[in-house]
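What you see is the complex with one protein chain gone and the rest in place.
Then we have subunit A:
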Amino acid sequence: MKPLANIVLKSVRRSFWDYLIYVIASSIAVTVYFSFLSMSFNKELTQNSRVELPISVTLQISSFLILIFIACFMMYTNLFVAKRREKEIAVYHLLGVKKSQIAAMLFVENLILGNIALMIGLAVGALFSKLFAMILLRAMVITADTNIIVSWRSLINTVLIFNVIFLVMSVINSSIIYRKQLISLFTHNDGASNEHFGSFKRLLAIVSLFLIGVPLYLAVNFEELGPIFNIWLRRNDYLLVIVMIAVMIILGTLLVFYCLIPILLRLMQKWHHFMYRGGRLLAFSNLKGNLRQNAVMLSLMTLLIMFSLSAFIGMATLYSYAQKTIDQVAPAHFITDNYHLATVKKVLKENQLEIKQQVTGHFKIIPMRTSVQLNQKNSSKPKITPITIMSESDYNRARRIQDGLESIKIKSDESIMILHKLARYQIDGEKQLIHFDQESLNQLKIQKYQSIFPYGETHYVKNLMIVDDKVYNGVKSDTRYNLTAIDIKKYQAFAQSENDFGHKLDDQAKEQTYLQLTGTSLENTHYNFSAQSKSRYHYQNVGVRKQVAKNVTQLTGFFIYVTCFISIILVVATCSIMMLQQMVDLRQNQKTYSLMQSLGVTNKEIRRIVYQQTAGLFLIPVILGSIEALFTFNIYVALFDLPNINVIIFFWGTFYAMYYGLFLITAHVLNRIINNRN
């Protein structure tokens, strides 16, 4: 064997634990990326869904996000391992090995290890992708066989991408010998404490409080802040607020770990009454050392925990939003327009489904001209859009079948506008000018805006206006239609049945009626119903609650799965690396524990110290991450809906239980290593 190869092999054997961290970290990265990518390329999975879901795209975007995280994560682990080997590299150089030889050795070594990790990761990933896909199918209530054969496309993709990453890291590693002077490789500080908190560091600690506090303020007042941006941005930029919050939290978290926590711990150490109790002094100083060495890792952990917990709130929001959506899109078991009523009734009869009750509403569609007031003199170019008109008594009648509908009372000179929720934000921030060609409508004041449509929002071409019955009767329109909502007896049995009777109705439901526009001026504009040619304006003919519920469940199932998957994998991966790092650090701290034993510290006390310092290490990120995640609660409420608290409790509870488990495992393993060695 060549001498260089020999050195490589020997050095791998010697630094086994350091390499193990690197290989495990890289394998986890490969496994996650590969199994996610496999799923996104899996046709059975992406085509089996009945919903028009961008599953493949979402999974690919997720894979990309995971990849970014993974690249940072691997780079960090790599630097961590590389730093530990500086002395070894220096010794080689001192013994007369050429720089080019050392660089070559490090390069080859890194590439080999990377590819070992790649192979392990791919093998585990191939197994896991099937498991993950099965869980996903279940979450989406799809019954299909998942004969997942390893996807070559994702395999090649993964191999290529990771070899690029390994190559970059190999170059970085092998360049150490050129970048650093021999003496600096030798004098690498072994974690001895030399901390000085200058005024700059103290200032940064205060800045970190500010950077965490401001997002809290922004999040709490989120709903009011969007319109404020209108003043200088001319639009309600909620996205900008969210980006600002995210950037501040990321910076704030980093500064908290770099400046604030070390200063706080130092202050605590001066609190002798608390510190001079048993092993606390040691636990604290070890914790302090750990925090300083792993500030980046811990910040990352905090942000990931925040991301996960916040995503769980998102899931809870989605869940309650989904339940509401079902009620809002399909408030009754079947909803049909007058053109398809006969078909629906026929199908119901054929399937022996008895009608419990039915309600019908009448609608007129007319053109409306809208523009936005830009300043006192100017307004934007007017747009002509259709609007549906409904009478007050028809609206109130719909409440018989639709519980969520608010009761209304309208005077003869008033109207109520029902708009989609997101459209409401625009209306709130802008001064809308509305004009009709019928004077009776132009005189109406808008009493209020609402967002729940009677009969479900998909059965309208656009927005809906409720007017007094007399006004309704006076509205001239050639374009009229009715909607009938039907509730059947024994719905639960029907909803749970596998009976695909629905197909007939499903096909009807997929059809849409289009509204054709003729003429260009408001007075000449005319709408006609058409079944064939597509236009921007259309409504759904038939709505089946069972189908809506199924689609929504698939949608929520998919997103809940993807979110949980990403969050859990990332947090577990970070925690595992944390654990391995602790084990490596332990080898350096072995002296401390031997000394403690000669000072007469019992194994039980050492155990307590180990648990205390590990608890500190795990607690700080989870507390900070949880607080940061709580900020986002208000944002979800403002943008979407009130999250379902039970779902939050479930997900957060599960997360904390898992996290606690990881802490126990880490502390237990560390304690065993210490107490067995001494």
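As a convention for this text, a contact is a pair of C-beta atoms (placed from the backbone, for glycine too) under 8 Å apart; a residue touches a chain by one contact, two chains touch by 3 or more; residues count from 1.
Here is the rule we go by: contacts and distances are computed from a predicted model.
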item	value
Protein name (UniProt record) of the chain left out of view, among "Cytochrome c oxidase subunit 4", "ABC transporter domain-containing protein", "Histidine kinase/HSP90-like ATPase domain-containing protein" or "Nickel import system ATP-binding protein NikD"	"ABC transporter domain-containing protein"
Residue touching the undisplayed chain, where the options are A:Ile176, A:Leu282 or A:Ile366	A:Leu282
Residues from subunit A at the interface with the omitted partner, ascending	190-194, 269, 272-273, 275-282, 285-286, 288-289, 591-592, 595, 597-605
